[in-house]
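Report on the following structure.
As you look at this complex, bear in mind that one protein chain is not there, while each of the others sits in place.
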Amino acid sequence: METNLALLLLLSPFVGFLFNVFFGKKVSRTVSGAIGTLTVIVSFLLSICFFAQLNQNGKPFEISLFDWISVHNFKLDFGILLDQLSLLWLLFVTGIGSLIHLYSISYMHDDENMHKFFAYLNLFVFFMITLVVGNNLLVMFIGWEGVGLCSYLLIGFWYKNQDYNDAAKKAFIMNRVGDLGFLIGMFVIAALFSTLNYTELKTAIGHGGANAVMLGLAALCLFIGATGKSAQLPLYTWLPDAMAGPTPVSALIHAATMVTAGIFMVTRMNFLFDLTPEIQNIIAVVGALTALIAASIGLLQNDIKKVLAYSTVSQLGLMFLALGFGAYNVAVFHVITHAFFKACLFLGSGSVIHGLHGEQDMRNMGGLRKAMPITFWTMMISTLAIAGIFPFAGFWSKDEILMVAFEHNKVLYVIASIASIMTAFYMFRLMYLTFFREFRGTEEQKHHLHESPSLITIPLIVLAILAVIGGAINLPGSAWLNHFLEPILAAKHEEHALGTHEFMLMGIALAGAIVGILWANAKYIKQGFVPKADAEITGFNKTIYNKYYVDELYTFLIVNPINGLANFFRTTLEPALGKVVYSLGTAANGLATQGKKLQNGNIGLYLFAFVIGVCAIITYLFITHIAQ
Amino acid sequence: MSPILITFYFLAAITLATAFLTIYSKNPIHSAIYLVLCFFSIAGHYLLFNAQFLAIVHIIVYSGAIMVLFLFTIMLMNLNKEDEVHKPRITRLGAIVVFILTSIVLVTIFINSKTIMGDYDTSGEDFQSIKKLGNVLLNEYMVPFEFASILLLVAMIGVVLLSKKEKTEKK
Amino acid sequence: MDVTTILLLLLMGSIATFLAGDKLASKVALLFSLGALGLSLYLLNSLNQGANISFTGSWIDYPKVALAFKADGLAMAMVLLTTALTPLIILSSLGNPFNNSKNFYALVLFMSFAMTGTFLAADGLLYYIFWELALIPIYFIALIWGNGDAEDRKKAVLKFFIYTLGGSLFMLIAFAYLYSKAGSFLLEDLYKLDLSATEECWIFLAFFLAYAIKIPIIPFHTWQAKVYQKAPTVGTMLLSGIMLKMGLYSVIRWQLPIAPHAAKEYMPILIGLSIAGVIYGSIVALRQKDLKKLLAYSSLAHVGLIAAGCYTLTQDGLSGAVAQMIAHGFVIVGLFFAAEIIYRRYETRTIADMGGIRSLTPKFTSMFMILVLASVALPGTYNFVGEFTVLYSLSQANIWYAVLGGTTIILGAYYMLKMFQNVMLGETNAKAFADVTTTEAITLVAIIAFLLFFGLYPKPITDLVAPSIKEILTIINN
């Protein structure tokens, strides 16, 4: 029974995918959307069932479905593991997934390929569930690559625009760089422990005795995989470009779920990372730097979705910071709250874009507060949450990260704090530019301003509520999440007793957030500043606006050399190699030409050659005869 | 020196001299005549061996038939003039060098190989009379003998065909 | 009932196709190829039940050549690859009108016959005969029914023919030498031979030359791209789908067990060359303007990885290589067929002339997409199973092999997706593009179904192949 339910949980979105692929075109758009949504809701409900069951007996549920790949030292089966971590992820993946599916029914209604959209979305949920529920690394890898594929398909959903396709391709390829790291990490682990199964690995690693260098290598490689999927330095540049996809996609894949896969994986393998402090340090530094750099880029972006994208990168950086300190539960906490408010923000921005018929540039927005009150209020709540204002969800989770940072490393703490001040600033900049003062768009657009339909606003409201109360799952003191995750995490983490120390840190964080907000307020409300047109941006601002020219740098350092090499190979080396082969033939030809000259038809010459040859042969025979 | 040895040297000298002159004369007719002399001297050698049958056949076939053919051909081609251009000097030099080389090689080989000295067997049997040869030819070598006749026949037909005027090709 | 029946059936099919006349040729050929597929499945079944389906008979007394066919799991896997791909290839060609189609299809079946023989032969000379026999039909197929400028084609095909033949002659020399040592060409006798180190080196190199050209491993690949481009798509499929595998299979069956010590000694160089091929092929593919040439270079990259797997001399490497061979055989046939489908409609193979096909033909797009993804070894496709196992075996030998070989998953994604984007996506092309016909769809769906099924459940093939590989490995390690 449980097996069947687990299979249903896994396969339900896949059924939705199949339906939409084969019949989606025949049924009406609403039906295809409804079925797509329903299948995800089924998974969500089942996740709740399993969750309730786990809460009761605390026993993880693990089954092996069939043998998959076998190599000489171990067999890999295709198995499902439903434990605390995977169920937690399942809950918010399918939960937020259902909301976003619901939202998409309305959002994508005018698109002729809506059934495809839902097919891909369902496929994504399926792969995401696979990623989460797999009982070994390789099954996770299926999901890992699968969500990458869906991300590719959905970023390039409007495939007629080659820029979007480029963005999709970029996302896929950068992810694949990480995937190679993941693969290598798996190879190292498999070579060391002859298994990829989590439970077996945990015991095996627990026994110790493994080569520390190899363990470090494995951890590093896995982390490289995580940087690809979770958009960390140096592989983060694909995520802002990924905003080319439809907004629900950005909300679901590039904010709430897929990009957290890296955190999931690191948390999953926490017993490995705990043994490799050097790698943990690297993770922490990478996370902090990512948070800072992405936040600073976000300061000056004018595309509403780009701002959110950099915000996502920055928040992911904070989560990795926590992971680097071994505070897995804190990272998971932030993942969950972040999923709530970031999804809400993206959906809200989608609602705005929907209302403005595709306009994404904040310079052409403004004053939408009155026209779109629900969107405004839900987004406002989420913005407060992400800025870390008490008592919204983001406050609690972010505060914990900062506290952990403070404990371990003061420098990283400062960096993270600066990043969160920046976050507060750019988020409120976004809000002010979008919703306050007068509308700056065309008359035509102004005329059509309207609040979005209820299918769009309901998910917004739900998510906004969650953004308010989400912090409750791990309030200091009660710390339900910490307890819940205890069986998963190898190392025990001490509770933060709420002393003065902690209150002071909370106060500092809150003050920082308020400083950021006031700064934004002064600049965009009081002064009424509107960002300049692209051409007028100068100086350091220009560097930031152009994302520190990192894309250009990558193009210059990696893409161009490879393309140059490809051109060199194609135009120079290939023909040269071909010529080498041909030269054998040419040599034979030359020999023949020379040989032909001997055959000149001169009988006298032939006779000479003949006689001399006879003499030579006779002499040879004679000499060998004598020698005997 | 026995008379026989003197005869041998005499004949050998004639053979070599005429053979050389055959090649050396500029006029083909002269060459042919020297060649006839050469053949006759070789027939003399055969007689020295007491091979009468061969000597006769040799004179008939070579001096009679083959040389007549040569002479006829020379006359047919009207080659009795001394109009032949000699080969380039280098070729002639080369020919001489090769001649010497070949001679040296062959002579050295025969010198170096086991020379047979002293008494030679004399079985006393008759082995080269016409009667004996006829027996051998028509018993043991009957088939090759018949083939030789076929060869000559074919050669004859071939010659006729070859020397026929090729009317069809000219058209 | 033994494996000779398959060979006979294919040979008879070839003759029957020739006699059937131009109108019926394709149908007769299809029928016989399906028959061969059925027969090989039946034989596979009896092999699984423990029946002996090998065949040994005498043929020539002096030199001693036996008519020996060895049908173990490995050989049967390759035979099945051949007999399964042949009907698909014939099916794929039904949309093309060929002049003299009776000759064409007879040659296709004959080639299938020769390749099957190569996979089965257990006698050196017999094997060599089949090996060279396979070259003749493809030469004519590419020469007579190929595309592009006739002079250019002639040059490319002649180069291919002489080049591969030249390489094979070294193998013949090696066989002659082995015969002088063993007094027999039989596989088992050759396995038992005790060669000195120098002898092994020379034998190994002679074999290597033959196989490196056929596979091809860089820098012996120069014939490949041009021939793939110039040959008719059916020829390209036969070449890339099956014929390349002849080289790889022979490495496992002949080269490694006969000269194991040399293989061990040269291992770093061999793997290095193979991996260089992976990277080189991928990079060259990036900038190809011709669709078929791009696929040719992608094929170069993939077979490089397979060869690297073979030369690791481990259980994983070999079984991964076999899996990858089969997967690559299917996927490359599918991809070339996709290129052909586009060619049928647009009459071009230049990537720049395509674009925007997706909006016109959703079904074809999906199938093409799946093939592209299989080619970049997305988990869930059989290619992933192969690539994973091969890379794993490489990582066991040296982690850097796996890192360098693994660049294929990045570069492969790069060039394949770039190609897909330029061919299928973008603004709608003004030209009409009819969606796939039924036969085209059947062919593609069959390939995709195979790849996906075994991608999730590769056990049957792994189990089939594993005993033979174990046997070969014991010979290698003795």
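Some observations on this one:
Each chain gets a letter, A, B and C, in the order it is written, and its residues are counted from 1.
The definition used in the following text is that contacts are C-beta pairs under 8 Å (C-beta built on N, C-alpha and C of every residue); 3 or more make two chains touch, one makes a residue touch a chain.
Methods note: contacts and distances are computed from a predicted model.
As stated in its UniProt record, the chain not included in the shown complex is "NADH-quinone oxidoreductase subunit K", which appears among "NADH-quinone oxidoreductase subunit K", "Formate dehydrogenase subunit beta", "Urea ABC transporter permease subunit UrtC" or "Oligopeptide transport system ATP-binding protein".
The chain we do not see here touches A, B in the full complex.
For subunit B, the residues in touch with the chain missing from this view are 2, 4-5, 8, 12, 15-16, 19-20, 22-23, 28, 31-32, 35, 38-39, 42, 45-46, 48-51, 53-54, 57-58, 61-62, 65-66, 69-70, 73-74, 76-77, 79, 84-87, 91-92, 94-96, 98-99, 102-103, 106-107, 110, 115-117, 119-125, 127-128, 132-133, 136-137, 141, 144, 148, 151-152, 154-156, 158-159, 162-163, 165-166.
Residues 596, 599-604, 607-608, 611 of subunit A touch the missing chain (whole complex, contact as defined above).
Heads up, the rule we're going with is that only the chains that are shown with their structure count from here on.
Just to note, of A-B and A-C, the chains joined by more C-beta pairs in contact are A-C. Put simply, the chain closest to the centre of the protein, by Cα centroids, is C. Taking each chain's centre as the average of its CA atoms, subunit B and subunit C sit 70 Å apart. Annotation: 102 Å between the Cα-based centres of subunit A and subunit B. Against subunit C, the residues of subunit A that register as touching in their complex are 21, 25, 66-72, 78, 138, 141-142, 144-146, 149, 152, 156, 159-160, 162, 165-166, 169, 172-173, 176-177, 179-180, 183-184, 187-188, 190-191, 217, 562-563, 565-567, 569-570, 574, 577-578, 580-582, 584-585.
Across the interface of their complex, subunit A is touched by residues 159, 162-163, 166, 218-219, 221-223, 225, 280, 283-288, 314-316, 320, 356, 358-359, 362, 366, 373, 378-380, 385, 388-389, 391-393, 395-396, 399, 402-403, 406-407, 409-411, 413-414, 417-418, 421, 424-428, 456-459, 462 of subunit C. Per the touch definition, subunit A reaches subunit B in the complex via residues 604, 608, 611-612, 615, 618-619, 622, 626.
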